[in-house]
Structure formats: C-alpha cells, structure tokens
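Have a look at this one before I ask anything.
Omission of a single protein chain aside, the complex is shown with its protein chains in their original locations.
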Amino acid sequence: MKFKASFFIAFLFVISLSKIQAQDVPRNTINIPDIQGYKTLKCDFHMHTVFSDGTVWPTFRVEEAWQDGLDVIAITDHLGHHAKNKVDADNFNKNYEIAKPEADKLGIVLIKGSEITRKYPYGHYNALFLNDLNLIDKPNCIDALKAAKDQGAFITWNHPGWKMPGEIPVWDSIPELFYNNGLINGIEIVNYTSYYPLAFTWATEKKLTFMAGSDIHNPSSAEFNYQKGEHRPMTLVFAKDTSIASIKDALVQHRTAVYYKNYLFGSETILKSLFNASVIIQNPVISIDADSDNNYYTYIKIQNNSSIDFDLELSEVDKSLKVSEKVTLAANSITVLNIKPAPKDIKGVKEYILKYTVKNLFSSPEKGITVEIPVKINFS
Amino acid sequence: MKFKASFFIAFLFVISLSKIQAQDVPRNTINIPDIQGYKTLKCDFHMHTVFSDGTVWPTFRVEEAWQDGLDVIAITDHLGHHAKNKVDADNFNKNYEIAKPEADKLGIVLIKGSEITRKYPYGHYNALFLNDLNLIDKPNCIDALKAAKDQGAFITWNHPGWKMPGEIPVWDSIPELFYNNGLINGIEIVNYTSYYPLAFTWATEKKLTFMAGSDIHNPSSAEFNYQKGEHRPMTLVFAKDTSIASIKDALVQHRTAVYYKNYLFGSETILKSLFNASVIIQNPVISIDADSDNNYYTYIKIQNNSSIDFDLELSEVDKSLKVSEKVTLAANSITVLNIKPAPKDIKGVKEYILKYTVKNLFSSPEKGITVEIPVKINFS
Amino acid sequence: MKFKASFFIAFLFVISLSKIQAQDVPRNTINIPDIQGYKTLKCDFHMHTVFSDGTVWPTFRVEEAWQDGLDVIAITDHLGHHAKNKVDADNFNKNYEIAKPEADKLGIVLIKGSEITRKYPYGHYNALFLNDLNLIDKPNCIDALKAAKDQGAFITWNHPGWKMPGEIPVWDSIPELFYNNGLINGIEIVNYTSYYPLAFTWATEKKLTFMAGSDIHNPSSAEFNYQKGEHRPMTLVFAKDTSIASIKDALVQHRTAVYYKNYLFGSETILKSLFNASVIIQNPVISIDADSDNNYYTYIKIQNNSSIDFDLELSEVDKSLKVSEKVTLAANSITVLNIKPAPKDIKGVKEYILKYTVKNLFSSPEKGITVEIPVKINFS
Partner (left out) sequence: MKFKASFFIAFLFVISLSKIQAQDVPRNTINIPDIQGYKTLKCDFHMHTVFSDGTVWPTFRVEEAWQDGLDVIAITDHLGHHAKNKVDADNFNKNYEIAKPEADKLGIVLIKGSEITRKYPYGHYNALFLNDLNLIDKPNCIDALKAAKDQGAFITWNHPGWKMPGEIPVWDSIPELFYNNGLINGIEIVNYTSYYPLAFTWATEKKLTFMAGSDIHNPSSAEFNYQKGEHRPMTLVFAKDTSIASIKDALVQHRTAVYYKNYLFGSETILKSLFNASVIIQNPVISIDADSDNNYYTYIKIQNNSSIDFDLELSEVDKSLKVSEKVTLAANSITVLNIKPAPKDIKGVKEYILKYTVKNLFSSPEKGITVEIPVKINFS
C-alpha cells in the first residue's frame, strides 16, 4: 500500500525533472581516419535555407551540421530572385551573416558560397569561397560564373544528370565551354540520393575534383533516415588544417573523396590509405588442432575503427588456405576471419597474403580497390 | 570474370535510379482508436516558425505534421515583435496564409492561432481559433487576451511551471484573475518534455481542458528521437468530425486527453474507453495437463491494436489463480498472459475477472486506471 | 532539498518493480492481406535446433516464431548422425515432441519435418508433413526421400546453389532423377540470405512450389538485424484455413509466394492480388489553382496497409499528366502522389489510369508486376 503510494508520489516530481535544453545539442562522431599527413574533414558544400527555396533558418543549418558530425559547410542558396515565396533579402550575403556566429560558437567552418542557377541547357553551379554574393547576381550564366571566379571562387558543376533522360549527364557544348574557361573545377558525383557514374569517369579524365553535396532543402533529419543509419552525402577533404585557405587548397589539388551511403568514391591511393588507416589486423591465434570437420584451425581478428562497413570479397589467395570468400568488416567493430589451412602436414610459421576487393570502395565506377591482409600462421 | 563485370556494370545504372522525390512524404500511422461515437484526432496546438523564434518555414510545419501522423495543428508564433532576428512580417497572419494551401493539400486541419507572450508574472497563452492576428497585438497582456476572446478564441495557459523554481507552477493572482475573466479555458499539463502534475490537478478541479503542446521551435525530428520511438506530446481531441467547429466544441466540452511519451492523462471514463477500444481479449485456450512444475496450465492472448504499450500491474484476483503480476501489452502486438489455476480438483468451466491497474494511464497524478480482464477456464 | 530526497527515495523502489516475465512475449504484427478467399499464412519451413547443428532448444524456435509474427513453422533438423557434437537423441521425433506443447500454447502450427542431408552431388531436401522421422533414417539419399514420400511428404530442394561456383544452381542428372520420381515438389528460391534466380525460373517452368526458408541455426534475432527492419525469409501460403491439411493442399497446389527482404516473388496473379488488397487509393483532392511554378495542381493519397514498401516506377501515363516517375508507397503509411495536369484549358472531370511497375514484386527474375492506379481529376 505504502509502496504503491511512493511510486505515484515519486511520479509527481520525477518527470518534471526531465526538461532538456535544446541548445545543448550533442554531436555525433563519424570515424574516418586522417591520412597522408592531412586532416580528414567531413564537408557538405551544398545546402539551402529560407533565403532561397529551403525550409530552415541559416543557424539551423549550422546546428544540424554540428549534430551530423560535419566539420565544414557552405550554405549555397540560389540568389534571391529564385526565392520569391521565401524571405526577400536585398543583401544576398545575409544567410552567411546570420549563420556565422553560430558556426564560430560550434567550431564549424562556414564557407561563403552560392548556387548559380540557370535553366537547361546551363544548369546549376556552386561557387565557393566568395567574398560578396551581391556582385555575382548577373543575368547571364557565364557572366555570373566569371564574376565568381573574379573573387577566386572554386566552382563545381552540380547534379550534372538532373532532369536529363535516365538522369544520365551529357557533356555537350555548355560544360565544354565552361570547362575550357576554367569555370568548372569540381563536379558532383553524388547529389542528394543520386549517383552519377559518368561524372565519376569525367572527374578522373578531366581532373575535376570529386564532390558530393546533400543539396538539402528540408532539415537533414527529414531528408535522411538516421534511424536506419543513413547519413547525408559528404565530400571528404584532406587538408593541412581547418583554415579556409587549406580547405581551398585541398579542393584545388583534388584531395577529396566522396562518402555516399556506405560507399567511398575516390582515387585508388586515397581509398587505400583510408582503408589501411581504419583497419588493424590483430595477430593470428596460434593454430589449434581441430576436433571435427566443423572446427576452423585458426582465425584472425580485424578491427575496423571507421564508421564505414567494408564489404570484402576474396580476389586471390594461396591455394592452400581456405578463407571466407565474402566478409564484411563492420564499422566500429572487430570481425573474426576464419582460416582453414588445407595441408595438414605443414610445420612451423608460414606467412600468407590474402587479397580482397573492397566492393564498396570505388576508384572508378567499374572497380573496387584491392587490399592486402597479411597472415602469419603457426603450424604447431 | 564475366560475373564480376556484370556487378559493376549494373552498379553504373542501378544507383542513379534511387532518387527520392521529397514531396512524396509518407505518413506514419499512430493507432489510437475512436471512442464514444467520436473521432479521435491527434493534435498539436503549439509550435513556432521563422515568423517568430522558430527555425522552419510554415509549410514545413504542415509537412512534418503529416509525417508525424497528426490530424490537426495550430502554428502559434509569438507576434512579430518577439522575432526581430527572424522574418519581419507586417502582417501577423502571414505564417497561417503560407501554411494553409499545404494543409489543404495534405488534409491537415490548420487552426489559426497565436502565442500571447509576456514576461513573468504574466506568462504565455495560446489563443486558438482566431480570425485576425493583427487585432490582438496589444501592449497589455490582459488586453491581448480579451482581444483574442472577442474573436471567440479558446485560450490555454502554456507551460505553467516554466522558469519557476523546480518547474512547479504557482496559481497566484494573475492566473486567478485571468481564470475568473474566462481567459483561461485549457492548461498545458505537458509542454515539450515537461510534465506538470499540479496543472493536472488544477485542470480536474477547475474544469480546464487537458492540453499538451510540443512547443517545437526546431524541426520535430530534431527535437524528438523518433529512432528510439519517441513522439511529440499530443492533445487527443474526441470530436464529432474534423470540422473546425467540432474541434472547438470538443475543446470547450473538455473532450481531450494528453498523449505524452508512453503515458495518457485524462478522465477515467475516457481512458477506460481508450483501453477497451484498443484491446481484444482472445478466448482462453482450453486447459491442458502440466507435465512439470514449469509448465503453465492455460493462457489467454491479449491483442493490443493501439500504438501505446499498456503497463499492467495486478491489483486484485481470485486467490485460486496465479497470473502474471506485471505484464506489458506491447503496442500493435499480441501478448500471452500465463494463468495457473491453483486448485487442481476444480472441474468444468469457471469464469474469473482479473483486475489490473494500467500504470501508464493516469486519471489523476496519483492514480492509474483499473481495468478488468474476464477469463473463462475450462477445467477438463 | 526535500525534492532531491524524494527522487532518490522513489528510486529505491521504482526500479525493482520493472521485472519482466520473459514468458509474456509479445508478438509483432506483419501485415500481409488475405487474398482470393484464402488466409495468408506466414511460414518458415526450414530451421535447426540443438537436435542437429543448431544452437537453440526446440521450444525457443516456437517462441521466437511467435515473436517474429509467423503462423506456421517446421523444425527440420538433420537426422541425429549429423549432429555428433550436439544432443544425441535415439528418437528423431524428439525435437518435435518437445516443441509441440509450446506451439499449441501459442497457436503456432507446427509441421513435423526433417532435412534429408547428403553431400554433393545429392544435396539437402526438406521432407514436410512426416509422421515418424525414425523411418526415414536410410543410408541412401533416394531411399530416404522415398521413405518420406511413403509418409505423404511434401519435399523441397533446399538452397539449390549452395557451395556451387558463384552459388549458381545446376539442374543435372540428380535433380532430374528426383524430379521425375516425384521427389521434388517445391524449391527454395530463397534460403537464408541467398536468392537463386535460376530456381525461380525452374519453379515456374517445372511447376515447383515457390519456397523460402530461413535455415536458421542460431536464434533468429542473432541472424537478422531486426533493428534495421530485417525479417527472415518467409513462404507465404494461401490456405483455406490453418489446418495442416489446408496448408499441405496450398503447397501442393502451388499457392505460395516468397517474402524476402522487401521483395515478393510469385505468380503475377498472386502478386497483383497482394498489391491490390494492400493498397487503398483515396479520392483525389479537387484541383486548386497554382500560384507559382513550384506548386502542384492536385494529388492523390495512397494508403499502404501492408508491411511491405512498394517501389513504383512509372511505366505508362497519359501524356497530358505529369506524375512522380518513382515513388515508394511506404509500409503502413499514406503516400501523397503529386499530379500536374499539363493542359491548363481542360474543364470538367476527367479520368486517367496511371500504370506503374512495382520494382520489388517479381513475377519472374526479369520482371516486376505492373499495376494500375485510377485517377479522377476535377478541372474546375
């Protein structure tokens, strides 16, 4: 009796204690290692606010970027005339100015940018590292791009296949003209939930920087199902430090990769560095005698410290070993890889190299990278 | 060889197919049954946009309400002078006007409202069912409330314990004055993540309508962890139909309940109706002989068709039965309740009534409702 | 002070109240509608226990099936000599006998079965609806199958591509022999996480019943990530009632479909019935005038009452309409489909048929089914 009473009395007070102060937003950690002496920065250079056709306030873009674990963002609203239903600013730099103090507070690097937006056949282009957006509000597309370039902008071709049949991009006279005038420096291989393999190929051939942009208009939590482990597409930038100059330098020098769903797109060198920096191969256990057909002889443990699952498929192995043909090194986990050395008469310590294709790390649209896992087995 | 090739070729096309059109937002179903001849409407009468200190555009409030499974919302921005950093409207009805077409499209009932906001000792009050917000922009709090009342407003006292020591509300001369002048018709028992037991008591004693408001400023998906099954607090309104007149009538006649976390707060009659309409008791299986101490003799299955888990604790039972003392009827599930009839010498069919307290359905801050589960056992 | 005290005092008691009685397991609801006058039964005819090489006790197979929302299961252990490390039974029916009372309690239909297991080139075969497993323990594979047939067994060829190069099954002299002798009645198109398109083709050509089996050895919750919405593969059986005779009749008459991840595999007729029984098309909203290029003229709402997301891709439409080319009808949700009628000069009510391919409902490995969505637009 007394007992039940205390439950309810407690209830009178306890619940009112649980008020959460929304300003105290926690930041998720995305584990992607630094490589080659550079810091790996998680960046989204493409998003909108109520200052064009987005639905959120600029400060919110910063707060959600903080929560999403990003390091660098650019708010790239279409200039005001594209946003007649939304907030009508006479100063196109206002979204940046509103967001900047919040970015400083949370330590998010905010790049000043804009999306130069024209109908087909021109397309959409992000100009990053701008000084004054008011100066690029030109009626003509190429004039706008040149005005951005005059401010030292790094320019990307956005969602190149958008509204094209089958969403397949076409490199016709317009991109050719812009490209030849130095007005396309990077290209979005991924935009929102679309992946453009052809853009991947062009990026490699034409030395354009690999880019990915979320292009979010709504809150990121409304666009991506974080519940199911989704994240927005990101450009990984490998920069000397978090200064704007270093970030720009990395973009100009093509030191980027694209992180989309559970895929990475980038150069073979960069992807291999990311894989090797993520993975620790623990020493193989000393072999033990099997007591039946079902027992494995030995196993190694592979620790994956990154937030990316690596999907491995065996590409080459010494015939005398039987190892898992397909294995996923789950994110932030340790995976056991079973190894069955076939010839029972081998003695002593023997070294092997297992070669796996990482099916979700693409150095071209047709090709996953190949990685090597060294194994040392003690046949006692 | 050919095999691996087809994987990658396929990959060239497949992924670009997955573009999702964000306008095509699905709507979650929240199962709460209709009762007593009324429709059960899921309502949130308290939220903000960029037209005061919120961070989202009015149309987004409608879209997320649709997704969250709500039927009725009110956008209740503080009037413009509270929002100097945000959008400066000279027409205080503009948030409503922007949201209305989207609400019509999605079939969300949009109530025109405003939050009349004053510093301590006055507090915050939602005026619902307004015609023209510009007419209630008065310097004096009571004048603003009266101006709202002149438009036939239903007025609620919001988050009554906010900023009070221990978040415990105080009924002093201000609420007394407003209440005596008919300027408080409902009271928020729950606001955002705060629950006010004292407001619950007052609502019962003073015949104020039970209200709950999310009071969200950011996107709801940024405020509540849908991943862990959270939902925003809702006012359940039991209305003849979805017309604004019927909704207002239900509020005036106190036909509401509060749905907060996994709790319901409301009158005993309403909560019992909700429980009984949610739960189907399947016939008990005919008893079988036990082959050991561990086996139960019989069991009934209880189907809970609502989205609410019911936490039951036995309050009274015929001494001759042994049944689970605590059991949760999980949402949208069937639960098996084990029953052990003690006296082995009983024969024939016998009926019992199990009385359980539903620990999370409160008809007062101190009291869960009691429900009855009839059981018929065939002692063969 | 007093306040803090009550928190802790309450804590002394409250937590110890939360003991959950594990027997009271809730059952998840999987919504797949009944069709064509038959009940749709969710079945898993393939699983193992400690009575062969599985890791769980037979009663647990029943309890997890109840939780997983299944209606019918068969425990199909390899006969005892395959299980030398596990429980050594001299009676091969013992797993069934242990599980049966629990199945009766929970209302799970338990089919008596066994997996007749031989090394390549023979393979694994499930014999269902057996009377006595001890009688089928024959050294020779075909003798075992015939002994099962003598008991009226329905026999399926399990995981036909298992251990084959590329997991691609081969129809050589062994299956040909068994098939010609009536010893293969069904075939697993899906086993665990493997899908065999070639088996799908054979099933259609050779009139074998479409089957899917989880083939679980560990607890289902250890094999499938329920957290991410996974479920085990199921055979959907369309039976007159839940009697064993009706279930067997449905299998013999090929009235099944396979439910695997978010795919359905089955005959066109059955899949269309499932789609049409799942989906309710709400009346189109009366058209409204657009105030800008961005606004849609009208929209219909499509309610999907099933647990399956339907991925639709437009295959044919009246040229005068612009509708979403790709849309997902999310499970247990309502989806809004935007429609833009192009010619602005049409007046009055006009009817259209939208034809969509359901990309995840396959009537053959190459072909999603096509469905029709009728739309009536009021051009006012």
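Letters A, B and C name the chains as they come in the text, with residue numbers starting at 1 for each one.
One rule holds in what follows: a contact is a pair of C-beta atoms (placed from the backbone, for glycine too) under 8 Å apart; a residue touches a chain by one contact, two chains touch by 3 or more.
Keep in mind the model is a prediction, meaning the values are calculated, not measured.
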item	value
Sole residue of A:39, A:94 or A:301 that reaches the chain not shown, by the stated touch rule	A:301
Sole contact to the chain not displayed, among C:104, C:137 or C:167	C:167
Footprint left on chain C by the chain that the document does not show	5, 8-9, 11-13, 15-20, 22, 50, 54-57, 59-60, 63-64, 67, 85-87, 98, 161, 166-168, 192-197, 217-219, 221-223, 226-227, 359, 365-367
Hidden partner chain, residues of chain A it touches	3, 17, 19-21, 23-29, 66, 101, 104-107, 166, 285, 288, 291, 295-296, 299, 301, 313, 324, 326-330, 332-338
Touch list for chain B against the chain that is not drawn	3, 6-7, 9-11, 13-14, 17, 53, 84-85, 228-229, 292, 294
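Just so it is clear, only the chains that are shown with their structure count from here on.
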item	value
Chain A and chain C, separation of their C-alpha mean positions in angstrom	35
Euclidean distance of C-alpha centroids - chain B vs chain C, Å	34
Interface hub residues of chain A, defined as touching at least two other chains	7, 9, 11, 13, 17, 85
